[in-house]
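What you see is the complex with one protein chain gone and the rest in place.
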């Protein structure tokens, strides 16, 4: 779907916030219904998910300690009438090894986010019968 | 090179499509010659490449199973007179381990893409004598 660019934000999330919760809260506070999100920083005790096509559920992966947030990438759109953030992360440890998944939880030590609002028709997530809420497909 | 921002797209690739093929097809269908591309999702049986400076060729790395698509990052520009997508990916497995490379192939389970068109002079890839097609360098 095509959008018109809206507001652009570059900001630091306060230390101690839950990263996913902050993005949702920021969207609600600022009336953002659709956006592209990216960022870097450092997260404490992140929990990420791996969606299994077999079980149709997310497997939780709990990572202990503080990790470099190498990439935060995703979007904001509408689910159940409210802004919803879908974010994936990659995380580096003290040896430079990298872990990652679908962001479930993570306490911010540092997070520098770029949020690019997109204006247009609401982009809505609908349950697809597999515990995944997805937009309609865009055919070629 | 400097560009003027063009159209902005946020979309879901249909399940079952080849991700690289879809990006190329979307560019052709919509007359996009230059763009920035990013995205997240989940890919089945991705194949990525590692370019070796010694052999001057891509080594193929075949990954079996479904992986979280943690980052899709790259661009669209012109090669041989047609839109060409250059995309890199990072991929997470059920343990949270991460793999990645130059995207060669990968069946979409879910892919949510942000495509930002850039308008200006064509940015053209030319073979550089090492099996790599690259833009001209931008000197400081």
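Letters A and B mark the chains as written, and numbering starts fresh at 1 in each.
Please note the rule applied: contacts are C-beta pairs under 8 Å (C-beta built on N, C-alpha and C of every residue); 3 or more make two chains touch, one makes a residue touch a chain.
Just so you know, these numbers come straight off a predicted model, no measurement behind them.
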item: Option touching the unshown chain, where A:70, A:87 or A:103 are the choices; value: A:70
item: Selected residue (touches chain absent from view) among A:62, A:80 or A:97; value: A:97
item: Chain A residues touching the omitted chain (full complex); value: 5, 7-15, 17, 22, 25-26, 29, 38-40, 42, 66, 68-71, 73, 90, 92-98, 109-110, 112, 114
item: On chain B, residues whose C-beta touches the chain left out of the figure; value: 1-5, 34, 36, 38, 48, 50-53, 59, 61, 63, 71, 73-75, 77, 86-90, 98-102, 118, 123, 132, 134-140
